[in-house]
Each structure stands twice: as C-alpha cells, then as structure tokens.
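Reading through the structure tokens given below for one structure.
Taken from a larger complex, these chains appear in their original positions, while the remainder are omitted.
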C-alpha cells in the first residue's frame, strides 16, 4: 500500500534535509492510513482497550529528501502472529524515484494496563482483519 | 526564575536556525521546571485530576539562535485568579545576552472531563502555592 507525505519545513534540519527522526513518524502516519483504509481505524481499536505499542524500529537512510518533496511510503505487513506484527517500509521520492529510506517496525497488542494480549483470543474481528492484511 | 535549554540539532530547520515552533515548547519546559522548583511538580498535580491546558500563546521572535547555543528562559507568573494564570517569558542567548524571543501563555485549570474548575475551591494547597509564585 502506498501513502503520500509532503515534506514540511519544520521537518528539515540545518543540514537542509529532513531530520532522520521524522521518517520514524512517517512510518506511523503510513500505518494510520493502512488501518484506516482497511476499515479498522486505529483510533477505533484503541477505544476498545486494545493498544499496539511499537516494540522495535529500524531505519536505513539512503538519500536525503528536502522541503516540499512528495514522498511515497510503501508499506506492508510481513508478519502477524495473533499477538505480534511486523511492518516493512520503503520511502521513495515521488519525483525522482530515489529510495530515501527503508525500515521495519515491530508491534504487539496490549491491554490498557500494558499486559500483552492475544487479539486472536479477545477480538476475533480484529484478528481476522489483521490476517487479511498480511502480505503474501 | 531562569531555566536553561541547550539547543538540539533536531530543533533546527533548513534556515540553519531554531524552528519557531520550538520556542513554544521551551516555554513549556520552563513551566515544568518552575513548578518542580516550587515543590508542586505538574505531574503530581495532574495525578489529582487537575489539568491545566494552554488557552493561548504568543511569541515574538527577535534574533535567531542556533545548534548548541545555551538559552536562558526567564519566566514569571504575572497573573493568577484562582481559575486562570498567565506566564511571561524572555528567552536570551546565554553567551551573547541577545534576546531571542519574548512571549506569553495563558492557562486555566480543568478537571478530567475538561470542565473549568476553581483551584481556590477544590485544592487550597495548590491555590496557596500558586499565589506564592505570583510575581509582584
């Protein structure tokens, strides 16, 4: 799935390019979009007391990008166990096609007390959705 | 009261100086410090169900500041009514003495449902503290 992000001025740093921490935020923006498109907005899931914190994140920076560049975040869910899931990302510059960043993020499901939960057991509709979103 | 902030790389933008939105965050950092020093840490007050959202903010930018500059945020509470309070800020570059930014922020007290409350009525210890912190 592809998500577009327009680079903002406040995302740049004094090197003239986007500060590396913002790519991690774009990963999150893309996940929001991904779940929204799947009809399972993350805000709605949270209201049911099911949270999914980030357990790990990694990013490799290839080519810098700049203010007003349009970026394509290409993401897919590559693993889902009922308890944990993993996303992979590739961020390209829409105009040039240059790959700017690749990365991964790992997540789990927890309840409001922070205890790990199996969505498979406690929310079968969420579980079914998650399985359907898994990339082949 | 004076609070020190060291300018971070991620706070700069492509103009080579600190992005203007960060000064608003330094106002908040200074308030955290101010209340902590007064022995009434804001985290502790929040735990009692007393929140104090920002109602208004203003800033005037005089001189830019840069990565690794040490900034002095000079702040004082200039008004307190039992329900609302106002801070004034002056941010100087420690090395040069240049005034970089002046500003204000307005706040009120609300309960966890967002309803305005009089701290004077519901938390007299907080009220006494607030009054003692008011600048002459």
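Each chain carries a letter (A and B) given by its place in the written order, and its residues are counted from 1.
To be clear about the criterion, a contact is a pair of C-beta atoms (placed from the backbone, for glycine too) under 8 Å apart; a residue touches a chain by one contact, two chains touch by 3 or more.
Keep in mind that this is a model prediction, so the values were computed, not measured.
**Student:** Of the full homomeric complex, 2 copies appear; what's the total?
**Tutor:** Taking the 2 displayed chains as part of the assembly, the whole thing totals 4 copies.
One rule holds in what follows: only the chains that are shown with their structure count from here on.
**Student:** Compute the rotation angle for the C-alpha superposition of chain A onto chain B, expressed as a multiple of 5 degrees.
**Tutor:** 180
**Student:** Which residues of chain B touch chain A once you look at their complex with the stated criterion?
**Tutor:** 9-10, 12-17, 19, 21, 66-67
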